[in-house]
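All protein chains but one are shown in place.
Here is chain A:
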Amino acid sequence: MQRLLPLLAWLACTAAAADESRYQKLTSQGTTLPPHLGPWACIVDKQTGLVWENKTDNEGTHLDAATYSWFDAASGTGKAKSGSCINTRLQVIPCDSSDLIAQARRERWCQRSDWRLPSAAELQGLLLDTGFIGNPRIATGFFPHTGRFPYWSADLRQNARNEYEARLVHFGSGQSLWLPTSAAARIRLVAGPSR
């Protein structure tokens, strides 16, 4: 085990350096932060140009443990108000993906007003095996408060019962899955043009 420790330390340092070259922290006002500073509200993926919402354990709009049903308010598609989130008055309320998107846009979170659900491919682009059992599959140094849970994507389909299902990416298993839009799951929003 003693011989393994330097190897593990080297792996961790190498991974951290790679993360730092790919990701950039932003404050809620959109100001860039160096990797060792915080708190930060968003993360820029310099590879894709996308800006990701950072989650937090503070109760409020961006709470990590909040869940949402999948709902597109513009088309009325999906299931409204079937998750549990916390509003700006710190009350637990039923909510859906459109609520989080609307709130992030209203806040101009990180100076962006184009917040949306990411595609499954965009979410999968965040997957990273850190090598540590029990960690979520993501660069946890930049994306803390990520759960080993499924996260909604924007991908939508109709099943054999003509019910809408949306795709999720699981940051514990790395797998993707389809669930009815009435399911409650976590969300990490993204801003930037869809690919």
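Heads up, the rule we're going with is that a residue touches a chain if its C-beta (ideal position, glycine included) is under 8 Å from a C-beta of that chain, and two chains touch if they have at least 3 such contacts; residues count from 1.
Quick note on the criterion: contacts and distances are computed from a predicted model.
J.: Looking only at the UniProt record of the hidden chain, which name from "Tat (Twin-arginine translocation) pathway signal sequence", "Phosphate transport system permease protein PstA", "NADH-quinone oxidoreductase subunit K" or "Metallophosphoesterase family protein" is the right one?
T.: UniProt lists the chain left out of the view as "Metallophosphoesterase family protein".
J.: May I ask which residue of A:102, A:127 or A:156 touches the chain that does not appear here?
T.: The one listed residue touching the chain not shown is A:102.
J.: For chain A, enumerate the residues touching the unshown chain of the complex.
T.: Residues 65-67, 69, 71, 73-74, 76, 80-84, 91-94, 98-99, 102, 147-150, 161, 168, 170, 172-173, 177, 179-180, 182-186 of chain A touch the chain that is not shown.
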